[in-house]
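With one protein chain held back, the other chains of the complex are shown just where they sit.
So, subunit A:
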Amino acid sequence: MVKWSDFERATIQDIFSKIDKDVVGQAALSRCLIVYPWTQRYFGSFGNLYNAAAITSNPKVAAHGKVVIGGLEKALQNMDNIKQAYTDLSVLHSEKLQVDPDNFKLLADCLTIVVASNLGISFTPEVQAAFQKFLDVVVAALRKQYY
């Protein structure tokens, strides 16, 4: 059972209310594909990922970025039971998509960097700690059904 302080709950809700969801998902996913190019192995059907410019302007990457944010919002709505809420997603990533779960951390780090670049001085160390704790829980939940 994950314990969330009032500050953490409020902070995470606040972050999601402040960020432009259409932009952040795309920015984080494209950053992940650029900074950690081996992650491209999972996106063979996405077309042109040849260089940073191609990745940043790729419409499938943008669309998938929104899917990722949608997944995070599901966690946000089920903060006291993310593991349970993510059972199907975890099975999907493990059995169908066969994603090496170490990659989840790479995307999480890129999300942190994108949120940091968007929130300016309001992204204090305490806010960062709360956000990273949330992402850690999400990543653990995604890993849960791997065997």
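Keep this in mind: contacts are C-beta pairs under 8 Å (C-beta built on N, C-alpha and C of every residue); 3 or more make two chains touch, one makes a residue touch a chain; residues count from 1.
Convention: contacts and distances are computed from a predicted model.
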UniProt names the one chain left off this complex as which of "Serine/threonine-protein phosphatase 2A 55 kDa regulatory subunit B", "Alpha-type globin", "Septin" or "Exosome complex component rrp41"? "Alpha-type globin"
Of the residues A:Asp22, A:Asp100 or A:Glu126, I need the one that contacts the missing chain. A:Glu126
Considering the whole complex, not just the chains shown, which residues of subunit A touch the missing one? 30-31, 34-35, 52, 55-56, 109, 112-114, 116-120, 123, 125-126, 128-129, 132
